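Note that one protein chain of the assembly has been removed; the remaining protein chains are unaltered in position.
Chain lettering (A and B) follows the sequence in which the chains are written, and residue indices restart at 1 in each chain.
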Amino acid sequence: MVTQNTTGKGWLKLSIPSWISGCGSVIFTVLITMVGLLFVTFIIGRVMPIDPVLSIVGESASRATYEAAYQELGLDKPLLVQFFIFLRDIAQGNFGESLLTARPVSQDLLRVFPATMELATMGTIVGVLLGVPLGVIAAVKRGSWIDHIARVVALVGYSMPVFWIGLIGLLILYGKLGWVGGPGRLDIFYVDIIPRVTGMILVDSLLAGDMVVFRNAISHIVLPAGLLAYYSLAYISRMTRSFMLEQLDQEYIITARVKGLSESAVIWRHAFGNVKVPLVTVIALSYAALLEGSVLTETIFSWPGIGSYITTALLSADMNAVLGGTVVVGLVFVCLNIFSDLLYKFFDPRAR
Amino acid sequence: MTNLLEVKNLTVKFPTRDTVFEAVRGLSFSLGRERLGIVGESGSGKSITGRAILRLIRKPGIVEADRIALEGKNLLTLSEKEMREVRGHRISMIMQDPKFSLNPVMKIGDQICEAYRLHTRASRSEARKKTLAMLEAVLIRDPERVFKSYPHEMSGGMGQRIMIAMMLIPDPKILIADEPTSALDVTVQKEVLEIMDKLVRERGMGLIFISHDLNVVSAFCDRVLIMYSGRIVETCRADQLHNATHPYTVGLLNSMPRLEHPVDYLEVLKRDDSWDTMPSVGGTLETEIIT
Partner (left out) sequence: MSMDTELPQKRLTLHEWLTTETPASRRQARVSAWYRSWLAFRSNPMAMFGLGILLALIFIALFAPLLAPQSPFTQDLGARLSPPGKGGYILGSDSLGRDILSRLIYGSRITLYIVSMVALMAPIVGLFVGTAAGYLGGWLDITLMRITDIFLAFPKLILALAFVSALGAGIENAVLAIVLTSWPPYARIARAETLTIRNADFIHAIKLQGAGALRIITRHIWPLCISSLVIRVTLDMAGIILTAAGLGFLGLGAQPPSPEWGAMISAGRKFILDHWWVATMPGLAIFIVSLAFNLLGDGLRDVLDPKKSSK
């Protein structure tokens, strides 16, 4: 490591070695976390009160077939060895076969994941676009009616069970009023008519130039994504507000006012410029939360994403599918964390 | 001859849950093209006075005054928009600690340029040239590099020089320096003060120097106001400070260690409740000080 030089030849030169060493420790931490995550999943799979051998060979299999399958699965080996086999398989993208779909779990996951991503991404985009300005205004006009409204909006969001409000939404907006599409990603007669490219129907239908399918997909996604957006708005607006309040108390805000800047420049250029930094982490966290929230939302809306995949698998004791899904969501969480760290470094000159 | 700044009967109040706290109580003083020191302990209202002049006291704080006039124009009657023209352009302020008073995520050059362009409508390249010149004027060796740097890469002394550059670049008439060297190492304090002093003299500005440090104030100012609990208890020429009569000032002077008169025990300031209720002394300019 180069020590801080006092002649000040430029921080760029200094930051490279520290950046590399920082990266090294980040990679180490991430690796440990991932292995730990896999270990927890592995243990859960072990203690599951389901006999994986029986579920493969069937109830009526002979003792010999059972033994053979038992050995083939490596269940006779020590636990640690089994764990390393598990790790090796996952490293090769092999999550085993799903009982329910009779296909490799990895293929299933590739098929369902884009649907979840589409939902969570739409939710986060809307949540950020509405939540950030709401939080900023609430902080600036602290104690005003708009601050109170923002507070109530957030509290209601924190308190509503998503599966319930989803049902009510379906009942009113779809069942009674017919304003939005029903459960699923598309009406039944539009399914599979556009070629699958990304797996996200909104993107695929635009790529295919099929506006009819696009509009139908919008009518289906608007309710579930709107709900998720509301949850992310609640969280993001609260966090934005408290970050803004913290920054507005800082001395450099007074400096900006002393310069004679207008209030909007003080708020957006100076205070918000500093809020951007922690906000990145909050948005990444909220995106992760929406991926997780998809478990319940997708169940309600029959959305064929990773959430419904895991819950259906759970209820039919499809262990490989459950573990595979859990591992993938866990890994996505870890990746989101790394990503937000990197963005943090990008926005905050002090962290470089 | 009109004064640069005239403050008459300034009161600043902050309502708390049960009572109203009066931070400044009926303060009057004036400022010419001179260096006026305001000295007092923490909580005496000196910093609040500086901010009240710029109308930077935010709600729920209340500012009342008969008059705060800049070159004869009453600032209290200005709209917020007109007031923004005054801030930075006519009256500027330097705060205590550059670590907190500079925006941490904005490049230094951008922060200084912003101050300049706001009041001059100068082009980007013009502002850049002017900024580099200003950085040189505050004796920064490598302005090009500093221009592109972020505040956290600067030392405290550098940071305060950058603050001075930023606050003087729109050519204000008055500079309020609120404890500008208290957060700095003793070794760089003098350097920064000299830079500030030189620029203020060259430009014929008025300086309000707020400090708790009697030594610094008496060395750098022409005139001193002593504040205690929101009032001026004494006013005198800086070089006459040792002849001060108010018991508070005398107490302060006696509690300072002196190389030339070593004592075994330093005096501890004894407070008198009557200081709280005495009327404020007028801090108006005595004509003979104008040069």
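The working rule: a residue touches a chain if its C-beta (ideal position, glycine included) is under 8 Å from a C-beta of that chain, and two chains touch if they have at least 3 such contacts.
Predicted model, so just to flag it, every value in this text is computed and none were measured.
The shown chains contacted by the absent chain are A, with contact judged over the whole complex. Within the set A:V140, A:V153, A:L170 or A:I267, the residue that contacts the chain not displayed is A:L170. Residue A:V156 is the one among A:V156, A:V197 or A:L342 that touches the chain missing from this view. The chain not shown here is touched by just one of A:V26, A:V203 or A:L296, and that residue is A:L296. Set against the missing chain, the residues A:V180, A:L248 or A:V322 yield one that touches it, A:V322. Against the chain not displayed here, chain A makes contact via residues 29, 32-33, 36-37, 40-41, 44-45, 47-49, 151, 155-156, 158-165, 167-168, 170-171, 175, 238, 241-242, 288, 291-293, 295-296, 299, 310-311, 314-315, 317, 322-323, 325-326, 329-330, 333-334, 337.
The criterion applied here is as follows: only the chains that are shown with their structure count from here on.
Residues 8, 10-11, 250-252, 254-262, 270, 273-274, 276-277, 347-350 of chain A are the ones that touch chain B when the two sit in their complex. The residues of chain B lying in touch with chain A in their complex are 51, 54, 56, 84-89, 92-93, 95-97, 100-106, 114-115, 118-119, 142, 145, 149-150, 152-153, 163, 166-167, 170.
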